[in-house]
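To start, the structure under review is shown below, and the notes come after it.
Missing here: one protein chain of the complex. Every other protein chain is in place.
Labels A, B, C and D are assigned to the chains in the order they are written; within every chain, residues are numbered from 1.
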Amino acid sequence: GGSKTEAPSGTTGENGTSETEEAKGDIVIGCLQDITGVTSTLGKMVEEGAKWAADEINANGGVNGRQIKVVTYDTKADVQEAINAFKRMCTTDKVSAVIGPPVANIGIAIAPISEQYNIPVLHFAIDDRATIKDDGTPYKNMFLFQPSAKQQAAIMAQFAVKEKGLKKIGIIYNQSNAYSVSLVEPFKKVAVENGGQIVGEVTYQPNDKDFKTMLNKLVSAGAEAIYAPNYTQELILIVQQARAIGFNGPLICGLDACPPFPKLCGPEADGVIYINNITETEPQIQDIITAYKEKTGNDATNKFFLGYDVMKIIASTIEKVGDDPAAIRDAIENLTNYEGLTGTITIDPATHQPKGLEMVMHEIKNQAPVMLKRYSASE
Amino acid sequence: MSLQIIINGLALGSVYAIIATGFSLIFNILKFSNFSHGALMTLSAFIGYFFAVTVNSSLLLVVAISMLAGGLVSCLGELVAFRKITLSNTSPIYFFVSSITLGTLYEGIVTIWVGPNFYNYPRFFETTVVKLGSIVISKSDLIMFISSCAALALLMLFIQKTKFGRALRSVSFDRETAGLMGIDVIRIIQLAFFLSGALAGLAGVFLGINYTLYPQLGNLVVKGFIASVIGGLGSVFGAVAGALLLGLTETLLINFAGSGYAPVFSFLIMLVFLLVRPQGIAGSNVQEKA
Amino acid sequence: MEFYLSVMTFTLISVIAVTGVYVLTGLTGMFSLGQAAFMAIGAYISGVLVVKVGLPFALAAIIAIALSVLVGYIVGLPTVRLRRDYISLVTLGFGEAITALLNQMQSITGGALGFSGIPQKTTFTLAVASAAVCIALVAYFKASKYGRQCIAAKSDELAAKAMGIDVARIKMIAFLFSVAVTAYAGVLYAFYTTYVDPGIFGWKKSAEWVIMVFFGGVNSLTGSIIGTAILTALPEMLRFAAEYRTVFYSILVLLIINFKPAGLFGEYELSLKSLGIGREKKNAA
Amino acid sequence: MLKVENLSASYGYIEALKDVTVEAQQGQIVSIIGSNGAGKTTLLRCISGQLKPVSGKIMFLGEPLPSVPHKVVKKGVVHVPEGRRVFSGLTVEENLLVGGYLLSGKELQENLRKNYELFPILKDRKNQFAGTLSGGEQQMLAIARGLMSNPKLILLDEPSLGLAPLVVNQVYNLIEQIRESGVTVLLVEQNARKALNICDRAYVIENGRIKLTGTGCELLNSEEVKKAYLGG
Partner (left out) sequence: MLLEVQNISKSFGGVKAIQDFSLTADKGDIVGIIGPNGAGKTTTFNVISGIYRADQGKVFLDGKDITNMEQHQITREGISRTFQNIRLFKGLNVMENVMCAFDPRANYSIFDGLLPTPRRFAEEKRGRKICEHNLEVVGLKKYANEKPESLPYGLQRRLEIARALTCQPKVLLLDEPAAGLNPTEVKELTELIGRLCSELGFAVLLIEHRLELVMGISHKIYVLNFGKTIAVGTPDEVRSNPEVIEAYLGEEDAEC
């Protein structure tokens, strides 16, 4: 069905002609995602969400009468590919805005390069360095659209220690995965501040498939709960193997334990606590999930809604300020109280990160998520 | 506790072993490291998976289907990627390059076919672990260990004792002359590819059961490669021994040194091993004759 | 323009790395699956020296190359005496070890989060000049006694020894030369992307380079270079094909390897005559 | 029994055989002599199906021979290649068993016994890797391996190469024995004197063409042959 990437045909033509045509023609939005690499689950979903939103907009007559066209380039989760693709979007395809990836490495690599173009990049790479420079000021074109790693980790830590009363926590994470790593330090800090104790910390490498030995180490160190901020494919193994060695306590996980994880993991998933941008049971979201499932046969995951919201934000911004990238950038920097599916979004001009965006803690019971508590990320 | 670690090590080793057998079989015959083996495992695991979820069949049937699929795809791969090279008798390095590319192709096909999602095999066993006192053994590990031993034993018997096995080995030394003995060389090579593909199918199903199924699952082939070199390239028995050793070492390293430095230690151990015993565990030390 | 320059710069950097691989694989018949790790070493050392120590770029580059060669020497020492198949294994293990180290040494390298903030020093011009120099060095090397001895050792080690060739030493020289060139490619890479992370230097990258060498022709430097240019630029041209891109790519490579096993260029050398070293006699006379 | 008619063959641009006609009757030894690069090996490779001729016909027992090596063996034609080509990593016995690939069970064991009788040294070395045999031992193994499949016609390419004089004599005795057992022999040799001595018919090949033909004795006494191939 609609899963094929749109070809940028016609946009690669001579610059002069395409420019004048574009003024009246389609609005081109770049979408820089991993479509075939190791993180394609994430990238593909963002793209689908963005397209879904674009289709809705186009069906309703477009933006100021013009249609939105999404140009997706595959990064293969590779920095070099991503840089080339990004430059191509910005120079050859003349996009009005770029929807960036939810992958830290790519975000960090793109950030300094984005400085030379006046095109906003709306992304989800939660490592601070994808939005903020070493001197503490933000990259002028980079904008994060979900709570940062620090904020998410803080929420999880608070919830675990204060809400659930879990004091002794063991940590297992993929040392070669930037996302995984970025969620570890802030968690430790907040957990300890709130009276928790980190009883053990183990790491693993890309091709590791056997976590029993590592988990055993945590269990024998007395862990009541295990913090595992890892990608879904590894998370399944970790949870299953933790249960296999007889650990029955809660596992605290990041965004990756959201559906379809409970289904993939099976009964062992019960007792997993995780953070999410959305709650699937909300009616608005439920509608889209059903519609999307009907059309493609697939489940829309939380990344879908990130992509969806961002596309809508871009569209409404263009409606107000036109399709000049610089103008869009300025408007995005001052975005306030946009009511999206993932929460109420306000961008902090000082950090280019969202202020007070909500996250929701869930627990998996009987292989289904149960919403526990909403947190505002400003804490 | 330490016995548990050894059991875990052997369990991990048997995963590697099942990968290494098929891998080293091809090395045995055509003298190259077949890096498409990993992607082939993934591909046949997916075929098995879709069979399992649509037909709702027993494990045995799924394994059979996967093995058959793996074997057939492997033969097809031989035809498109290796046949020409075999016939033109060029150096094994070409096979190697071709195999990496073929692996990429398989992976690409899987990505297009199944999309970027994860899949999980349906549960075939009610209980997933066997408990012996304080020791826990996962059932699928146990089955995997047994089936890689069985596959190895059958394969060794086949290679060492049957006429096809002898033909296989003679083809590995000199294809042209093997033809002069009345051996249909292409058939024999296909046979080898079929067998190794079937082993890939077997490995794929178990990897799928034990782990999640996703397009890049085949990257694990690197472990099979390391195992078969430690075992002495081309010796199927050595490959299994090497795989168990590798699993054990990794587990011990993780336990005592931490996973972070495990690859560094593995590398150092490998260096020492190669210096002390460059022919591998099972390799015989035949001196080159001038 | 910007975009094309960027693609070409990356292509040139690959060309440099591949000339190193050519020396190792094309000339000497050794196979490294850890070559990209030397690129990583070059990239990280130079990056750290500039960003954290404040050395000037050129000095950092030289130190990075020198240290890579030293590491290469340590890895090569036990390896060059072994049977050839094992080199790919040792280098593979080495690559994994380096990646693990880079991930582990978070305080210096930034771990998996990557090392950012490297100033952009690599320009298109620098890349062109560097590639030209590296190609010339490799071409001269190939035409020298070293190149011949490499080919002899690749073709028949035992006979090469019987001609008085110190095969272990020749293999070491070729290995170190290729390490130096690859490390330099790493330096250029880091100072172009301004950000490096350990994930991009895995064995697949090394394997890709070997494929490029074979695609163009394992016996031809010209072929290796043009092969690299084609295979680096091709995915860019195939962008429209989205998911099908890798499939096209692999099929093309398979076709070439199967139907033109000597690669696009066979043994043809374009550069030799124009550089004037194919005809040493004339030059010297 | 074997009839090669107007055969031409080439390697790329190099024409190795031009219009060659050779014939062998049941139970004969037919020798082919000629200097290096004359095309002798090429002729045998065409017969055994390793090389597709450009033109010409190869008839065996009244039928054309297929040009696929393993099918040729099935028809009863075995080629013992130049330069031994033993399977270096198989043991001596395994080499012999591979030689009898098309046979099975009893017949195979019987042939194995017969060959060990002919070449006792191979029996002593039966569990040694063939690659470590001395040059001469390898040559014997190669011939024995060829005999394992009960051929009707055996093509021997320089069987005396690198053999001790005593063994050369033994090999020639053996070739005569092979003929006695009803097998036809096509013999390619540099050792022209020996070859001409035992053969029923001989061909001299030069630059890919048949230059002379006749019985062994005729050629032995021909001035031309003496000068070019017998060393004066």
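As a working rule, contacts are C-beta pairs under 8 Å (C-beta built on N, C-alpha and C of every residue); 3 or more make two chains touch, one makes a residue touch a chain.
Owing to the predicted nature of the structure, the values given are computational and were not obtained by experimental measurement.
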Selected residue (touches chain absent from view) among C:30, C:127 or C:167: C:167
The one residue from D:71, D:114 or D:193 touching the chain left out of view is D:193
Missing-chain contact, candidates C:129, C:158, C:237 or C:255, resolves to C:158
For chain D, which residues reach the chain that was dropped from this view? 33, 35-37, 83, 121, 128, 132-137, 139-140, 158, 161-170, 190-193, 197, 216-217, 220, 227-232
For chain C, which residues reach the chain that was dropped from this view? 137, 140-141, 144-149, 151-152, 154-156, 158-167, 173, 219, 276-277, 280-281, 283-284
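Heads up, the rule we're going with is that only the chains that are shown with their structure count from here on.
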Farthest CA centroid from chain D: chain A
So how far apart, in whole Å, are chain B and chain D when each is placed at the average of its C-alpha atoms? 42
Averaging C-alpha coordinates per chain, one finds the centres of chain A and chain D separated by a number of Å equal to 73
Could you state the distance in Å from the CA-based centre of chain A to that of chain C? 35
Multi-chain contacts in chain D, i.e. residues touching at least two other chains, fall at none
Would you please write down the residue numbers of chain B that are in contact with two or more other chains? 108, 111, 222, 260, 262-263
Judged by the touch rule stated earlier, which pairs of chains are there in contact? A-B, A-C, B-C, B-D
Using the touch rule from the top, collect the residues of chain C that touch chain B in their complex. 25, 29, 31, 78-79, 82-83, 85-86, 88-90, 92-94, 96-97, 99-101, 103-104, 158, 162, 203, 207, 210-211, 214, 218, 243-244, 246-247, 249-251, 253-254, 257-259, 261
Using the touch rule from the top, collect the residues of chain A that touch chain C in their complex. 4-5, 7-9, 35-36, 72-74, 77-81, 83-85, 87-88, 90-92, 104-105, 108-109, 111-113, 127, 129, 134, 174-178, 180-182, 205
Spell out the residues on chain C that touch chain A in their complex, using ranges where they run on. 1-3, 6-7, 10, 96, 99-100, 103-104, 106, 111-114, 116-117, 120, 189, 193-200, 235-236, 239-240, 242-243, 245-246
